[in-house]
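Of the protein chains in this complex, one is absent; all others appear in place.
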Amino acid sequence: MPVIWNGLSVAFAVLVLCCGIACTPGASSSQAENTNGSHLSGRLTLTGSSTIAPLMAEIGRAFEAQHPDVRIDVQTGGSSRGVADCRSGLADIGMVSRALKEDEQDLQPFPVAKDGICIIVHQDNPVRELTDEQIVAIYTGSIDNWKDVGGSDGEITVVNKAQGRSTLELFLHYFHLNNTDVAADVVIGDNEQGIKTVAGNPQAIGYVSIGTAEFDAGQGVPIALLPIGGIPAGTAAVAEGRFPLSRPLNLVTREEPTGLAATFIEFARSSDVHDLIRKQSFVPLAE
Amino acid sequence: MLVRLLRLCAGLSAMIVLVIVAFLVRESLPAWRSVGLARFVTDASWHPAPDASEGTFNLLPMIVGTLLTTAGAVLLAGPLGIASALFCRYYAPPMLARPYRMMIELLAGIPSVVYGFWGLVVLVPIIAGIAQPGASLLAGILILSLMILPTIALVADAAIGSVPQESLQAAAALGLSRWGTMAGVVLPAARSGLLTAVILATMRALGETMAVLMVCGNVVQLPGSLFAPVRTLTANIALEMAYAMGDHRSALFVSGLLLMGLVALLVAAAEIASRTRPSLRQA
Partner (left out) sequence: MTTTPGEPGLLDHANWTVRPSAAHRGLDRAVAVVVWSVAAAITLVFAWLVGSIVWRGAGEISWGYLTGPVLDAGRGGGIGPVLVSTLLILLVCLAVSVPLGLGTAILLAEFSPRQNRFGRLVRRSLDVLAGVPSIVFGLFGNAFFCVWLGMGFSIVSGGLTLACMVLPILIRATEEGFRSVPDDYRLAAAALGMSRTAAIRHLLLPAAVPGLVVGLVLGIGRALAETAALIFTSGYVTRMPESLWDSGRSLSIHIFDLSMNAAGGNDRAHAAALVLIVLLLALNGAASWMAHRWLHRQVMTA
């Protein structure tokens, strides 16, 4: 009878729930690790920046291939969440796509790669170079037409990143701006949203991660990367350390890492993963 | 026995909301204390900071953004959805009606990410060709109405389909035209179902996050025209929650509470409206 079936199902669902609660593995940072000899086992949880997440997922997979009893779980949520979860113990390792701030010095940073930020415009836009002052003027609204900077007549559509993002903070820091000064026409969240916005609008200008932009431009997406301070934008310039707008991609832990976490961080910083890093369009750290 | 079991179910369902509201209230308390109600509408702009004294917390432009996008979407999708349901029930030949309904069911399940993505790469450039920046209130309204259309169409379809045969026969006996039957008999009889459809759709539109995030432009301002970018409360939470700390985070929960308040208001208004209208079935 569906009525009894209903009641039974409710009871069953509640029972399952209770059983589940009773035998949950506990908070996600359980490290039931066992390092007898070189045989590693256990589970690591990483949370933080969505920029680094795909890279760490790949590195995690490679690590799991070498140590079949290990599980590396990568979650997203933003750099600040990485810091918060690391401090509260919800995550074993945090992923932060910038250098640590002054009030974050209680954490230990371990850079695994480098990235840069570049200005992008649409491919059809004849403008191919902008001085720092022009960029500031465009972003604060004093220049609002492309013909004032050597392009064709047309309103400039300024694309800015949402508050709190590491990319935004780096951009503002380099150009000595406050977010309140910026007069944006479109505000975006993730890098690809920025690229798609600029690629769909010949009058747009924006800034995104260099690796992402370079990769997409190579795939034929109609964007062009502008040089900053005369230095052409590209992962090559970032690798050589010449590019002014660069940032480290960090793994952070609360204390000095031991056991599984230490082994994993060491793996992530070794040359074994350099090709993985390059595939995600970031720049490996020169050892 | 049966009633007791059913009450257990209903009680559990009702409790979920209480837990969520309790959670929201708890998380938003710091903001109520340090920022205060007045500042949420009188501050100069929305540039929040983890410390209430350093930032500005004006929610008004985003409230307006939410209301405008939702209202526009419902005004656009409501008539279209009902027309679609009428088409499916009364105009479409049998071979067409079933695939059409399947198509609408499919539209209902397409993720908001896909709608947002399509909006970003197809719709926004088209609008940008008319007026910059392209990502605008109009784009948000169009995408939202596309998203809620299937909800309205499907629920309206079920409602219209349950109008009793006798009513239609009576209308035919009276010599009413097709439109006369639909306007005078079918739609009023299905009124409660149609209202449900519109309410469900409005609530979906209010709570939509991903799609509006991608196409609305996300600039915190009162829109001067249909082509101006706006930011909705939901998009704001999605954009900033991951990076918000302290009072900023609490302020975002305040906007979450505000959204729920808006929904509650809507529902109350709908209930009052449905209670005062005379019923079709009169003794």
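In order of appearance the chains are A and B, and numbering begins at 1 in each one.
Definition applied: a residue touches a chain if its C-beta (ideal position, glycine included) is under 8 Å from a C-beta of that chain, and two chains touch if they have at least 3 such contacts.
All of these numbers come straight from a predicted model, not from anything done at the bench.
Among B:A49, B:L67, B:A131 or B:L176, only B:L176 touches the chain that is left out of the view. Looking at B:G36, B:G129 or B:P164, the residue that reaches the missing chain in the full complex is B:P164. Considering B:T196, B:N218 or B:S250, the position touching the chain not shown turns out to be B:T196 (whole complex). As for the chain not pictured, it touches subunit A at residues 1-3, 5-7, 9-10, 13, 16-17, 20-21, 24-28, 45, 50-51, 53-55, 57-58, 61, 64, 71, 73-77, 90, 189-193, 211-212, 215-216, 219, 279-281. Within the entire complex, the positions of subunit B that touch the omitted partner chain are 2-3, 5-14, 16-21, 23-24, 80, 83-84, 86-98, 100-115, 117-118, 122, 146, 149-151, 154-155, 157-165, 168-169, 172-182, 192-193, 196, 199-200, 203, 206-210, 214, 233-234, 237-238, 241, 256, 259-260, 262-264, 266-267.
Simple rule for what comes next: only the chains that are shown with their structure count from here on.
Measuring from the averaged C-alpha position of subunit A to that of subunit B gives a distance of 32 Å.
Listing the residues of subunit B that touch subunit A in their complex gives 2, 5-6, 8-9, 12, 45, 47-48, 120-121, 124-125, 128, 132-135, 213-214, 217-219, 229, 231, 238-240, 242-245. For subunit A in complex with subunit B, the touching residues are 3, 6-7, 10, 77-81, 84, 155, 157, 162-165, 179-180, 184-189, 193, 196-197, 200-201, 203-204.
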